[in-house]
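Take this structure first; my questions come after.
In this view, the complex is presented without one of its protein chains, the others remaining in place.
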Amino acid sequence: MVEHVKPIQPTWCPGCGDFGVMAAVKKGVLELKIPSENLVLVGGIGCSGGIHNFMDGYGFHALHGRLLPTAIGVKLANPKLTVVAIGGDGDGYAIGMGHFVHALKKNTSITYIVMNNETYGLTKGQASPTSHVGFEGNVEPPVDAILTALSIPAAAFIARGFSGTPKEATALVTEALRFTQERKGFAFVEILSPCVTYNDTYDLWREKVEDVGKRPGYDKADRGKAFSTVLDVMHSGKIPVGEIYRTPDDQLYTSLDRTLLPNPAEAPATVDISVAANLARYEKMLASLE
Amino acid sequence: MVEHVKPIQPTWCPGCGDFGVMAAVKKGVLELKIPSENLVLVGGIGCSGGIHNFMDGYGFHALHGRLLPTAIGVKLANPKLTVVAIGGDGDGYAIGMGHFVHALKKNTSITYIVMNNETYGLTKGQASPTSHVGFEGNVEPPVDAILTALSIPAAAFIARGFSGTPKEATALVTEALRFTQERKGFAFVEILSPCVTYNDTYDLWREKVEDVGKRPGYDKADRGKAFSTVLDVMHSGKIPVGEIYRTPDDQLYTSLDRTLLPNPAEAPATVDISVAANLARYEKMLASLE
Amino acid sequence: MSESVVAAHPEHASQTTPSQPPVARVLRDLSVLTGGQGGDGTLTVSDLLARYFHAQGMYVYNSRSVLSRIRGGYAAASSRASVEPTMAQKALQDVIVAFHQDAITFGEKTLSADGFILGDEKVVTNPGQNTVLLPISITAASKLGNPLYKNVIAFGALSVLMGMDREVARKVVEQRFGRRSEEARAKNLSAFDIGVELAAKSPGPKPRFSVERGTAKDQVLLTGNQALAYGFVVGGGRFFAGYPITPATPVMETLMKILPQYHGVVRQAEDELSAINMTLGAAYAGARAMTATSGPGFSLMTEALGHAGEAEIPVVITDCQRVGPSTGEPTRNEQSDLFHAVFASHGEFPRFVLAPGFPQDAYDIGIQALNLAEKWQLPIILLLDQALGENMQTTPRLTLKGVSVDRGKLLSQEALDALAAYKRYEFTKDGVSPRTIPGMKGGQSQVTGNEHDEWGHVSVNVENRKMMMAKRMTRLRLAKPDLPPPIIWGDEKARVGFIGFGCTFGPIREAQGLLKRKGISSRFYQARTLWPVPIETLAPFLSSVDVVFVVEHNFMGQFARLIRSFVTAHNIESIVKYDGSSFVAEEIAGHVEQMMKEHASYVPSKTPIVTYESEGGGF
Partner (left out) sequence: MSESVVAAHPEHASQTTPSQPPVARVLRDLSVLTGGQGGDGTLTVSDLLARYFHAQGMYVYNSRSVLSRIRGGYAAASSRASVEPTMAQKALQDVIVAFHQDAITFGEKTLSADGFILGDEKVVTNPGQNTVLLPISITAASKLGNPLYKNVIAFGALSVLMGMDREVARKVVEQRFGRRSEEARAKNLSAFDIGVELAAKSPGPKPRFSVERGTAKDQVLLTGNQALAYGFVVGGGRFFAGYPITPATPVMETLMKILPQYHGVVRQAEDELSAINMTLGAAYAGARAMTATSGPGFSLMTEALGHAGEAEIPVVITDCQRVGPSTGEPTRNEQSDLFHAVFASHGEFPRFVLAPGFPQDAYDIGIQALNLAEKWQLPIILLLDQALGENMQTTPRLTLKGVSVDRGKLLSQEALDALAAYKRYEFTKDGVSPRTIPGMKGGQSQVTGNEHDEWGHVSVNVENRKMMMAKRMTRLRLAKPDLPPPIIWGDEKARVGFIGFGCTFGPIREAQGLLKRKGISSRFYQARTLWPVPIETLAPFLSSVDVVFVVEHNFMGQFARLIRSFVTAHNIESIVKYDGSSFVAEEIAGHVEQMMKEHASYVPSKTPIVTYESEGGGF
């Protein structure tokens, strides 16, 4: 077969949390038997965003903060593809915040993975929107993307993992991929991914993560409950992780790709656009002009 | 005294909800005795965003979606000013969504009023982020800015009014202005403001609005509770209004302007920047270079 | 007359002879201005007139001058109809319909000596000479329950005063409103009849004049925005993302109606950043994709434009220009985004900037742009302007003649399978590398805005950088024979030249006619490719005449300046307008006459024209 681009060695610092995230994605892809030619990885700009260079598949390095519109464009052009947008917390929650909220609203069947290291790694450790007060002079209380995702009515799959607990992270990523493979909509997974160079939080986070699913009576189908539980966990000084929210199948809004393109085989990137194939309809359309 | 620019006649359609919003703002300004030379109105682009032309004060017509960074820039340059950012739902929740979330996070003491008519008025009635499914072909479930605001940990003042109930709307706007006058942080008020031309919802909304404060046991200081109550009200087919959430004074994060500029008299726009006034410090600074 | 380039549109190729003085009150070329309050539907009168004259075989050109507000304020629309092809507003009005005193205040000075005013009694406080006052809106309210029927009443009255064919006019009303509901049909027809009746009872001659019938056949009424949208569909465009903005929104609205029928996707994005990046994503995935916007949105797309350049993504960006800078005047006409279109975005990459001059040109170039984008794998900017985009004009019926889809080096799976290795950015002679789309086995690649090697992996190697820059930039040179050629209109032997693009097409053509009648024959280089500057056709054109007037709607004389940066042409004069209103032929002709008087007469330049095409890296 034709030789194609080979993944290069990751350019991450040894020990970077992103290695764990990539392992989880690779395992999920393997588990779901997604052929590499159907896999489109849309990377953000940041250390994290280089991931597509280190994996087998179609890679697209989007502009800083624009990976979601790009990924949605790919999916709406060809819904048969498995589209994974993957980038950093700066990329996604700072410059990309508007697109993040609107991607949740648009509800296209793509997976979005944020490698949250609570800093801007690639530009050398400035505070990001998730940095706590005091980090590198930061004075603004951080945002929590899980809470914000919960606030969007269309958001149907919301999870958080930790690259230090690879089994759980892998399970979440795999579940997200499955969700989008079934064209159920947008799946959002944030993975805590320590930056060993500028924000080495492995030990701290290992101590702090709390699986909300283990809270007695937790109901991941209850958005309001999920929201207040997440808040509670945060107030107790912990970091909520797990499959935090999931809309039951029978209550799902139809995903955008399914609404617009019910038959994935007939899509912008793949329909026959030759004049011959469309002749009759074109002629009728042009004839209808007055 | 010197003659200055006079407010012009509103360019709104007769009956537009924005008249009610403007009345509320005017009353609030009057009530708090804010002198017009200290009032800076930063308008968005849209029918709503023209409001500063119709009021007495310093008016700044910002770019579409950029009124919040602009307003924050004004306030951080001179915290003695009363800064009111005011625009539409398209301006604020579509192109401006990223800045909206970050303005809540930055928590600068300005008031932000969104005139939500669930459409893009000025561009002739397209669906906006708050339009329901079916409106002008819209297929995306709307966002609810109150929910999203609640999701931002720093957000401290969140309210929604209806221009059809002017007394309540005025009270909310006045309270928001008071909050920012005391430099407590960012105050967000959405006002439902029907677009009689493209989305005439007066009657519908009059029927649907429900003051959450009247729900038994409602505690506007409880963020989690507020979130689930808002959700409940929405699920029941109603629109939650009222002072929906407010962080108790003793739990407030310090506002950004207070953190950066504890003494409002010494601020970027007003400190003496002459060389003479800074000579000693400049010389010391330059001498410290090696 | 002769055309250096075969004219695609025969009816334009013939010399226009508009603005002839009305012969015995039988008009061959007339214009009706309707002025009223924004949002009260004033445009409807113009629209009905256009449809009537269109039905009568005349050439129609409608234009408008409205404010960026929904109701209130002064809004005006003019409808021109001529026996000869026309693509511009008329300097003088033959009729003014006044739904507001402002229509008279502002419009009266443009009323021709023989013209008349039809005024609504209720609002006209200060009627001018030749005014027919009728109780239009009052009757609309009293008899039909809604003052908005005033528009159709006025049209009915005009049918009497302008000697229109009553049945045809009535049918136009029926067609326009009949589709909505039976009630709309009936009420509007009543309104028409009421108008007829009111006018019949009015004092003064009836009709005031009659209008000659035209012979235009197989024409349709279209705006440039609409024509472009149809071109996009027919050219295989299947993905569009945009964000509402005046005056570009109609492109999206038109596509919303038609594209889904072809399994196409039209998305209103949350902003222009999203729109352009969605478009890039879809184009990367293999869809022919476009976005359309106006100045402010286009400025927001600046970063992504460069991304398309570096990542080699075929994409079309339409900028329907309005008055700038910043928010400017959203509803008014200008061509001041040219510099931005050519130079915006940090760093250097190839792009084409194309500019159609009339609706059919927008259709043609719209189709061609999709082929060019895929063939040369780069971003293409289509520069339209408010006048071309929004003004409804008579246009030959759009056809499929010559339409074909050329996807360039997009590989089939078979062709891909036959390769030993697939590299997305392989170095090739023409700078264009074979392309795959996701889903193709073995076509996996890295597509990126970082500088990269042939595989698409990040590289800062200096030799690689030089070769990649050359690979991308040489296309600016190599693609030239492929790009829309200019059309040269007018006399081959003329010593006076014009250069223009976009909406100045109509006024320049008409000015040529006016000048010709004064003994000044001219040639007009209608530029359709603006970047890369088509120096290979411009230089000979500049050499062929004594003086060239570059006519454009901006302050800086942008196209003139751009041309100058490639040639030492000593015979360029700028004619610019930047007040938001569009040129009329008389203005241009007047400028030319004035300048020719000032300079005694232009003489052939003694200095040869030197071109500088190979600056720097040499594209």
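Think of it as A, B and C in the order they're written, each chain with its own count starting at 1.
One rule holds for everything that comes next: a contact is a pair of C-beta atoms (placed from the backbone, for glycine too) under 8 Å apart; a residue touches a chain by one contact, two chains touch by 3 or more.
Model, not experiment: these values are computed from the prediction.
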From C:Glu348, C:Asp406, C:Asp482 or C:Glu586, residue that would touch the chain that is not displayed: C:Glu348
Selected from C:Leu133, C:Leu148 or C:Met556 as touching the chain missing from the view: C:Met556
Hidden-chain contact residue, picked from the options C:Lys201, C:His570 or C:His599: C:His570
Contacts of chain B with the absent chain, listed as residue ranges: 1-6, 8, 35-38, 40, 42, 50, 52-53, 56-63, 66, 69-78, 80-81, 98-99, 102, 260-261, 266-271, 273-275, 278-279, 281-283, 285-286, 289-290
Chain C residues touching the omitted chain (full complex): 67-68, 294-296, 298-300, 302-303, 305-307, 309-311, 319, 321, 323-329, 331-332, 334, 336-337, 339-340, 342-349, 448-451, 458, 460, 462-463, 465-466, 469, 473, 552, 554-558, 560-562, 564-565, 568, 570, 574, 576, 578-581, 607, 610, 612, 615-617, 619
Sites on chain A contacted by the missing partner chain, in the whole complex: 11-14, 45, 47, 50, 61, 63-65, 90, 94-95, 97, 120-124, 126-127, 129, 137, 197
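Assume only the chains that are shown with their structure count from here on.
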Whole-Å gap separating chain A and chain C, where each centre is the average of the chain's CA atoms: 41
Distance between chain centroids, defined by C-alpha means - chain A, chain B (Å): 30
Multi-partner residues of chain C (each touching 2 or more other chains): 270-271
Chain A: positions in contact with at least two other chains: 98-99, 102, 260
